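A single protein chain has been omitted from the complex, and every remaining protein chain is retained in its original position.
Coming up: chain A.
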């Protein structure tokens, strides 16, 4: 798993944007399939998108808690640019935290249309 890691690395860094990408793909691909096959499934799909959004936000929150730990709980301010293992960890943790914020907002924005659009094509 990419969660419960002792140290930060490239994989923990890209976890939040990956969740965002998967959520985005699910919303748009599922909507395209439902509207092409049977628009009467749309109410169910909107519920599924709501569920996927909660799941994605939960995963991003977990990644955020972990990144906050890797950052050293904010003890040290950026820029973390010393050539030390500690600064490398703090840098990765802080960068992941920023990506957590971006990904959370993007997941919410990506799900918003499902809140307003109640029918296919029309």
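By our rule, contacts are C-beta pairs under 8 Å (C-beta built on N, C-alpha and C of every residue); 3 or more make two chains touch, one makes a residue touch a chain; residues count from 1.
To be clear about the criterion, contacts and distances are computed from a predicted model.
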item: Record-based protein name (UniProt) of the chain missing from this complex, from "Ferredoxin", "Cytochrome aa3 subunit 2", "Carbohydrate ABC transporter membrane protein 2 (CUT1 family)" or "(2Fe-2S)-binding protein"; value: "Cytochrome aa3 subunit 2"
item: Touching the absent chain when the full complex is considered, from A:3, A:28 or A:109; value: A:109
item: Missing-partner contacts on chain A, residue numbers; value: 77-78, 101, 105, 108-109, 112-113, 115-119, 121-122
